[in-house]
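Only a single protein chain was left out; the remaining protein chains are all shown in position.
Chain naming follows the written order as A and B, and within any one chain the residues start at number 1.
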Amino acid sequence: MDERTSEERLLVERASAGDVPAFEGLYRAHVDRIHGLCLRMLGDWQQAEDLTQEIFVKAWERLGTYRGESRFYTWLHRVGVNEVIGALRRRGRWQDRFTAPGDLPEPSTVRFTEPADGVDLERAIGGLPPVARMVFLLYDVEGYRHHEIAELTGMAEGTSKANLHRARRLLRKALHP
Amino acid sequence: MTCRETLDHLDDLIDGRLAAGERQAVRDHLAGCLPCSRELAALRRLQGRAAELPGVTPRRDLWPAIRDRIEPSVEPAGDGGAGTNARLAPTRRWWPLAAAAALAVAVLLPRPGSRSTPDGRATMRTEADATPRVLLLETLEARRGELPAESVHAIESDLEILDHAIREIEGALEISPQSRRLRLLLADRRQQEAELLKLLARA
Partner (left out) sequence: MRHARLTTALIGTALLAALAAPAAADRPIEESLELAADGELQVEILSGSLVVHGWDRAEVRVTGSVGDDVDDLDIGGDGRRAWVEVDGDHARSRHDLDADLEIWLPSTARLLVDTLSADIGVSDLAGELELGSVSGDITVSGSPSSIEAETVSGDVRLDGADSRSGTAVAVETVSGNVQLHGVGRTVEASAVSGTIEVSAVAQVHDIGLETVSGGVELEAALAPGARVDISSHSGSIVLRLPGDTSASFDVSTFNGSVDNDFGPPAQRVDRFGPGKSLEFSTGGGDARISIETFSGDVGLKRQ
């Protein structure tokens, strides 16, 4: 077990026992990633900050259920994704968010591509339609598998795959028009 | 395998979902096709960059607010004036004000930037005035003559109901500022208020 993991284990143990400064340590270690997820999903700074707060408060409340079976970040992350999806649902017609894309991709011309600039990539991700963006972030950025995405969001696994395919196609197009 | 078929299979290839036979067929095609190979390389680069997307530091430090929620602060000094009452949570605006303002224009209200006072001078309406509730009432006034009476009454009385609900939740939040569920309820109701405005704009 490397030094960082055992250090984190210690923090988690103490935080579970009610040690607030220990929880602050966990917060400092993970807030940027959690906030990044929220921001990319919601596309709004204020909402991302509000939601990040909710996620950490919920993580504090639920610390008792973390048994160390996975990395702490993985567990924290799941709490986060659930909250983000909850926030997206509260936003409006989720029906629009969970139906399969009408136009499954058919690459008719072959594109020659170059490496993308980091800033362009963020903008391109922001420009994706909401469902495709969500699946892309969960799969390619956060590393969830399709069956996990299906379970988290309530969409069918096939819909998740179709949306990933669509997201990647749209991103390649956006980065190299 | 054609270029088109190969390109269709690239996602499955990099995600490890192809059966051995298909995988070989794709690889065979790629070995002899430069454009498709380049496409695969681009897809891998995209994936690589996605996996490396960095975290994003919030614009302000969120820890103090989180700490206050998980560890309620001590009673504030009783001087009534000097410090802020740490137990009162600042009410947060949940609705997108920009959207509300845009809607005001869409429903052909008087320009939301100004309003005449009784003596004729225009006053600037501040952002705080353009709440969904205010916009709803103004839209309703503007359209009272066109809409069926039963619907006008429904909007007025249900707006009262929504308002009352929001005030009740805010009151409860003053007692339990760390209640996440109350905040979620408040967000739901505010969202409904914003949706009501959109509904009226479309009616």
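The working rule: contacts are C-beta pairs under 8 Å (C-beta built on N, C-alpha and C of every residue); 3 or more make two chains touch, one makes a residue touch a chain.
Note that the structure is a prediction, hence the values are computed from the model and not measured.
Across the complete structure, the visible chains that the omitted chain touches are A, B.
Of the candidate positions B:Asp12, B:Glu138 or B:Glu195, contact with the hidden chain is made by B:Glu195.
If you put the hidden chain back, the residue from A:Ala15, A:Ala59 or A:Ala150 that touches it is A:Ala150. The set of subunit B residues touching the chain not shown comprises 72, 146-148, 150-151, 153-155, 157-158, 161-162, 165, 168-169, 172, 175-176, 178-179, 181-182, 184-185, 188-189, 192, 195-196, 199-200, 202-203.
Where subunit A meets the missing chain, the touching residues are 89, 93-95, 98-99, 150-151, 154.
In this text, only the chains that are shown with their structure count from here on.
Computed centre separation for the pair subunit A/subunit B is 17 angstrom, with centres defined by C-alpha atoms. Subunit B makes touch with subunit A in their complex at residues 3-4, 7-8, 11, 35-36, 38-39, 41-43, 45-47, 49-51, 53-60, 62-63, 65-67, 69-71, 92, 96, 178, 180, 183-184, 187-188, 191, 195. Looking at the complex, you find that subunit A touches subunit B at residues 20, 23-24, 27-28, 31-36, 39-40, 44-45, 48-50, 52-54, 56-58, 60-61, 86, 90-92, 105-108, 110-116, 118, 121-122, 136, 140-141, 143, 161, 164-165, 168, 171-172, 175-176.
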